[in-house]
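Below: the structure, in structure tokens.
With one protein chain held back, the other chains of the complex are shown just where they sit.
Let's look at chain A:
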């Protein structure tokens, strides 16, 4: 068969490199790399962008050596459930090993994006000093660093274009870190500091924004008062993406009209967010740009109806809406008739821990939007009641759903009309929505729903399950079906050893599996680890029962995290984590 590929050798490597440069998706580049040895060598040597979905799946030094020309890297760390405090804070996901390897092997690195990693100030310092052409730093849902680290980045990254700290936890050690951007810094295009808890000096920010004429994204934190927002907007009328700071002030008609005209001057505004502590008097100041908005994020804005609906109804071109359940069913009905281009909807609970006073947001709102918004494909919905009938309607209305995450707040809640499990409803979703990539189920569910999911959800990549199922068969259906499953996260389900052992090889086709408060025993983990050397089987036991090595096979496992890796067991596990 060698002869068939002889023509390939007629072209010098540079030609193939150029051809490969048109392959933008990782999947396509991966496929090209598997064609033959030559293409493998050429592709990996010319690859500019690398995505590492699990930081422990490959050793940093190996990744850096294999792909020497990388300019942009995305690295993800902790399991998703770390967002909800299910993962011990010292579990891992430290960025040092990666940053050190990159500093050594990728001096031309321009873009670095970390998600759910622990990034220290030392890391930030190393980043600031190591990459002479560094342009983009994105730390999403990260922690471990402080504003001192940010000061180092600001001071040393001369061509910094983007600094994004979305939803990270940042210690406030350096009060005026923003002032560390030198006067010569004019390159900023995107700055997202919304997560910062401390004060940000608005005057220094204003001067920075003034000299960065290409600034397109500016997301402020709650400390920036409305009065200062005016000045910032006047200096950056070209903004496309704005996250306001505090959105209230004492009643002041002059401030209102100055704000109104500053906002109206931002004719390119497409994304709007922020609205910390919103005061109703100032909301109308944004009305003028509503029609141009494609994305509106009100998930921190405690605005209620009717003002909330008044605002959203003006946004006729909205593609993406994030809002609290304060919108209620009536508000979603209005969205369904006003926002015909809506593609993504996320409704968050305003009062997640308090069952006493529900807002009037039910399954009706979801049904209304599913009927009225033909392009809706991504849904995240928190509510307190649901019916199979509603889910069937949603499934029928929106077969184009790619992401459906439903969280009924009280675990094991049945269909409130029929008192039945919600099996038929969710089954309808997976059977109708053939392109579904992500699914979260909730409410009262038996093994039957997992049978449907396993059989029908052929493109499902991520599945989240909580307080559901009857027994082992539930998990078996999932692991023996769902051909494209990559991430599975399960909590509080009666799934045990058998389905894991029966489907061990499936686990190697996935990125990771998380199981907590299920019925898995240590013995099964030991068996699994022995049978599958390319999996790391990590057991997390926080109740201090003593070294796991001494525990018997029938010892129950509190939390289990299994992931495929070519790096072998990691060396940075804390006390409560054992790699079996």
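FYI, a residue touches a chain if its C-beta (ideal position, glycine included) is under 8 Å from a C-beta of that chain, and two chains touch if they have at least 3 such contacts; residues count from 1.
Please note the rule applied: contacts and distances are computed from a predicted model.
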item: Undepicted complex member, UniProt protein name, chosen from "Potassium voltage-gated channel, Shal-related subfamily, member 1", "Serine/threonine-protein phosphatase 2A 55 kDa regulatory subunit B", "ORAV1 protein" or "Auxin-responsive protein"; value: "Auxin-responsive protein"
item: Omitted-chain contact residue, chosen from A:68, A:411, A:533 or A:568; value: A:411
item: Among A:491, A:506 or A:564, residue touching the chain not depicted; value: A:491
item: Among A:28, A:69 or A:83, residue touching the chain not depicted; value: A:83
item: Identified contact with the non-displayed chain, of A:16, A:282, A:382 or A:578; value: A:382
item: Residues from chain A at the interface with the omitted partner, ascending; value: 81, 83-86, 167, 195, 197, 276, 299-300, 302, 348-357, 382, 407, 409-412, 464, 466, 471, 491-492, 494, 516-517, 519, 543, 556, 558
